[in-house]
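Here the structure comes first, spelled out in structure tokens, and everything after it is commentary.
All protein chains but one are shown at their positions in the complex.
Read from first to last, the chains carry the letters A, B, C, D, E, F and G; within each, the first residue is number 1.
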Amino acid sequence: MFPLPKNKVKIIKSLCKGCGYCIEFCPKNVFERSTELNEKGVTLPEIVRGDECISCGLCVMLCPDFAITMEENPDE
Amino acid sequence: MFPLPKNKVKIIKSLCKGCGYCIEFCPKNVFERSTELNEKGVTLPEIVRGDECISCGLCVMLCPDFAITMEENPDE
Amino acid sequence: MTEQIDYYLEDYLRMDRLPHIWCAGCGLGIILKSYVQALYELEYDLDKIVTVSGIGCAGRASGYVNTDAFHTTHGRALPFATGISTSNTDIKPVVISGDGDLFAIGGNHLIHAARRNINMLVICSNNFNYGMTGAQYGPTTPRDMRTPTSPYGNIENPFNLVSLVSSAGATMVSRWTVFHVNQLKNSIKKGLTKNGFSFIEVLSPCTTGYGRLNKMSPIDMMRDLRDTCKIRKVHPTEATIEPGKEVIIGDFVDIEKPTYADVLDQLTRRSTE
Amino acid sequence: MTEQIDYYLEDYLRMDRLPHIWCAGCGLGIILKSYVQALYELEYDLDKIVTVSGIGCAGRASGYVNTDAFHTTHGRALPFATGISTSNTDIKPVVISGDGDLFAIGGNHLIHAARRNINMLVICSNNFNYGMTGAQYGPTTPRDMRTPTSPYGNIENPFNLVSLVSSAGATMVSRWTVFHVNQLKNSIKKGLTKNGFSFIEVLSPCTTGYGRLNKMSPIDMMRDLRDTCKIRKVHPTEATIEPGKEVIIGDFVDIEKPTYADVLDQLTRRSTE
Amino acid sequence: MKAEIRVAGFGGQGVITFGYVLAQAASIHDEKYALMTQSYGPEARGGACRSDVIISDVSIDYPKLSKLNCFIAMSIDAYNQFKKMVKPGTVVILEEDLVHVPENELLEDVTYYNIPSVREAETLGNRLAANMVMLGAAQAVTKAVSEESLIESIKQRFSRYTELNIKALRRGIELGKQAMGEE
Amino acid sequence: MKAEIRVAGFGGQGVITFGYVLAQAASIHDEKYALMTQSYGPEARGGACRSDVIISDVSIDYPKLSKLNCFIAMSIDAYNQFKKMVKPGTVVILEEDLVHVPENELLEDVTYYNIPSVREAETLGNRLAANMVMLGAAQAVTKAVSEESLIESIKQRFSRYTELNIKALRRGIELGKQAMGEE
Amino acid sequence: MSETIPTGKHFVHGDWACAEGAIAAGCGYFAAYPITPATEISEHIASRFPQLGRRFVQFEDEIGAIASVIGASFSGMKAMTATSGPGISLMLENIGLAVMTEVPCVIVNVMRGGPSTGQPTMGAQADVMQCRWGAHGDVEIIALAPQSVQECFDLTVHAFNLSEEYRTPVFLLSDANIGHMFEKLEIPAADEIEIVNRKKPQVFPPDYKPYEADESMVPPMACFGEGYRFYSTGLTHNEMGYPDMSVETQDKLVRRLCDKIRRNKKKINMTEETMTEDCDVLVVTYGVTARSAASAVQMARREGIKAGLLRLITLWPFPDWKIEELADNVKGVVVPEMNYGQLVREVERSVKPTPVEFIPKLGENPPSPDEILERIRRLAK
Partner (left out) sequence: MSETIPTGKHFVHGDWACAEGAIAAGCGYFAAYPITPATEISEHIASRFPQLGRRFVQFEDEIGAIASVIGASFSGMKAMTATSGPGISLMLENIGLAVMTEVPCVIVNVMRGGPSTGQPTMGAQADVMQCRWGAHGDVEIIALAPQSVQECFDLTVHAFNLSEEYRTPVFLLSDANIGHMFEKLEIPAADEIEIVNRKKPQVFPPDYKPYEADESMVPPMACFGEGYRFYSTGLTHNEMGYPDMSVETQDKLVRRLCDKIRRNKKKINMTEETMTEDCDVLVVTYGVTARSAASAVQMARREGIKAGLLRLITLWPFPDWKIEELADNVKGVVVPEMNYGQLVREVERSVKPTPVEFIPKLGENPPSPDEILERIRRLAK
């Protein structure tokens, strides 16, 4: 069952539309706006404080574009 | 304004459909079912205790067929 | 008709169309009577009323009143009346129609007209069935009633009309019966003079349809209305109608809100500022 | 799309149709996500769900779910779902549609489906406007809002959806927002497992339509949902939404009643006795 | 052979049942061609009510009356409304107590019979069976259908009061024959 | 003279305004015949967005493009989506920073111009004026409409930022001329 | 009466026969809203369905009724609704959806006098163009017109069969005259009633494309709950059922939807010819009017006039090729209808130079045999 413990968030760039919800609402401020554009001209978020992620899953749930997922944390 | 005081009820026979509301609900029991038929084959009510009428107007209001009206009482 | 008919409301009725088409004992005659009596007592300017109906036995009411009148399509009386009410604010549209017309096919228009607070009076004859088409069950028919389309008993839950219309935003909501004819008439008078969306549910016997199926005579049905209906003040959501239980009648809502015509006028002022 | 998409809900979504058509930040993606997440967490048999929608931006939701799905006509999702629900009682129809679809053109079907207690879950995306046609005002738009068809401000009173649906007889009525995404998901789970007519209103930002007209960014709109919505238990009639005031969210109704399918089955027994 | 029969009266007199029993008898039990139509509609509420039956040895195309053979009037309203359809050669059967046609208004070349069906039905125990008395008379007069078939048809139509209705039918046949001077 | 011009990009780039200002200039101020169409629809939400303008000395019957004279691409998506409409003789104007067409994919017998409209607009104060820079370039390249009329059209269309837009237009015309080697 | 199929003779009205036809055809879901003169269908269904464990839902309006019928059909039921003109006017949008998403269903229109509320209790044939053209967009439809109580039964069964075969809504165009008329109905034994069922997919769910058709032009139909997890939309869609706004997809889709009926029109169409081999005057007719026309043709023959009768059982697709053929050698064609000129336009279109005489008849009754005979005489001269 979800949320899986201790996972790592990942952005699916081609799906992102740049709303910024992940950047704004992550309780740990894991994301920031980057300067990278995807093919739709969207300025993508990037994961800058991945280590602080508590795997709460909020970003996954709030991303309206199915553009955030979690990977099993390779560290564990 | 209606109800006019001290008036006399009258049945418009051609409009009566014989529902019997006047007979049933007059507080003074003024009406009774007669044996007279109108052209629709309806057994008409008749006014049998007209003197006891208190001109409350209920029969006029309750008659669904506009078949009861009041005339000015010639006695007054 | 050879008999000379001399009736005190003859200016208010289309006398040439009497007798009306309704069955013996049908409550619709009493509703119509209460309506014209209200107009008569208010000395209402008949040129400023349009009586609007949908289709059904109740819908025939508009054809007997000596006002401008429009017998429209099934379920749509309210949008017709909205067009009238917003086009000519001197006119008070009075909708007289049936429970099926207003709440089966026409339910949406009703809640939206209430929401917008269109200035009109809606008199809903609730005879608990579709009289005109032969007494089938509808959205007001109590559970378990047998009708031609519910020969083993009605399985649907009826609406509480009073609650639904209140929820939608009506400014006046009342329920009366044709037995409570003077209260009904007074309620209509209030609705006629109120500036806003007013709704009066009138419990009314369908004598040949519903009555015959229930093996009740017209008089039984009237007695029933007399004996089971009680005037009380309750929250609209509590004013449900259930077989075997007391039925609550009376006034449920009476509030003031700007009407749609009022706000349309404000809009014009605002837009030209 | 060259990037290899590897998504944990890929069995629940039509991945070949992503990205979806909704605008950046549109709440509909979150509603869809909550729905499929609920299915996922319940391990719900996807073969026993039909996702039904009307027309509108919200109506597009049915096209992304990997269940049987039917994108119908504007306003009519509920009668389609009623046909499904009564024909095959193994199926749970889930209606996802917009406030306009369900309460403007479709209002009547909604109150009747609630009245009959048809077993289905209705998720209403309330974005306070008709998104698909370009953000015109509708029956949920707050007073005074400027939209393309109310350029001087909306003059109509909005419905309180929660109250209306409750009045009509729904057995579960809740309101959440896309910001309250976990509660929303849980509410959907409850609706999915409930036997009866369940209704969830979801306040959801229309970012390009309503948002742009209000000069609010997607993030502003989400913050607004976070800051103005409070979870409380009140009578449905009190759960009005008014600009500048706190918006009450949460569960409003949760009762048990026999569903339409139940009583249809009883009817068959009764008729053959 | 083709018979066109109209029965008319007011609601509650069993006019439709009359038509149904007659037409069913001809169709199902006499194996003839038969059809029945009736008037519907809000305008008929409480007012006139009628049923038309066509019986024929060959299949019936045009389903409306074209040449009325027999007209049964159970109310004066009904008689007045439909008398314009009565043509020379038509037989008219009137409910004796409910329909009085003044001598000078009788139509030419039309045979009239008066049947006191309500009285007879009351004698038999229930005035509601008057329609079956009239049906019996119509059978006697038109011979459009056999007595046995009518009885079968009554049995099929009624789950209660079957006997009463059959008695009424038989009485009507007698009265019809008497009226025609056959007995 | 007949000119068919398509401008395409993504939502928010002012592509429709480009088309509108151009066509209005031709129609109302140059007194030519002109029409403008645009793509609509949910499918276009956030995605590609385009506007087609036809300008002619004689009245325009068929309202769709039949022979594209000039294609202005403001995004790579737009370029890829519509490059099939580019035929020998068509002039293509690309937003220099947003659309890169690899040398080997350049279409034959087609003239390409690259205009850094976003950068130029930013220099002028607001990147939203990039569309006017592109419009200026298109004017220079096609001469389908006069500069004066474009300025009139801008004045009519905008109640704010009029000056900025006119500046951007003028800058675009310069850039267009430069690109063509006229200046 | 609790048997599924009450084989035997019954003396009943057309509406009753239609309801029994639906039952015999295997209709499992019926939804309607009461309306004269179709209500009797609902009433009979209401008394029969519960016993058979089938679903009858009386809806809040006709829009809901047809929508639910489509939903039920997509859920695997054979489904029907019954109404009259005003109800059809309201159903048209969803009938268009049924055409677009290819959902079989039967729509009974017991026609009454129009326009508008008109003459609720009286018969008419004035909705025959409506059923063909009423929905927006390019829609082909199948419509059958019974002329008797027996045909109300037979053609209702047939309507279901056509509807299943072509995955399309099929109209039964009855009228108040037929619907309210009592006649003998003989219901055959169950095994004598031919039943056609929709073609099911023969592939595994992942390979199923809901709108991919073979040369029959009719795609196999999966239903909800069967595990195919398909998507269906009223938007222009590709073979996967997904929205696709391209010109090509629209062109291909609309052509297929129309052509699956048009190209099969000879197979679908049913007519009945009487004495057409040698006729000088052809009467083209349908529904209750055909009964008058049959009499008239007989009468004409007795007078020595070579009249012939073409009765259309299928009104749509219209048998233009047949009329063209038959009209080739006649002096004229007579078209009596209970309306002010509807199907006669199709006849005119089909016959090209042959003169066509139209007999309009408004208000309750079909034209009488005499009225038709008179025109036959005139044209025979």
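Brief remarks follow.
Here is the rule we use: a contact is a pair of C-beta atoms (placed from the backbone, for glycine too) under 8 Å apart; a residue touches a chain by one contact, two chains touch by 3 or more.
These numbers were taken from a predicted model, which means no experiment stands behind them.
The chain that is not drawn here is touched, among residues C:D47, C:D144, C:D227 or C:E246, by C:D47. In the complete complex, the hidden chain is touched by one of D:T82, D:N119, D:Q136 or D:S187, namely D:Q136.
The set of subunit G residues touching the chain not shown comprises 63, 84-86, 88-90, 92-93, 96-97, 99-101, 111, 113-122, 124, 126-127, 129-130, 132-139, 233-236, 245-251, 254-255, 257-258, 339-342, 345-346, 348-349, 352-353, 362-365.
Against the chain not shown here, subunit F presents residues 19-20, 23-24, 27-28, 33-42, 60-64, 66. Against the chain not shown here, subunit D presents residues 55, 71, 73-75, 104-105, 107, 130, 132-134, 136-137, 139, 148-152.
Everything below uses one rule, namely that only the chains that are shown with their structure count from here on.
Within subunit C, the positions touching two or more other chains are listed as 22-24, 104-105, 107, 132, 139, 151-152. In subunit E, the residues touching two or more other chains are 42-43, 46.
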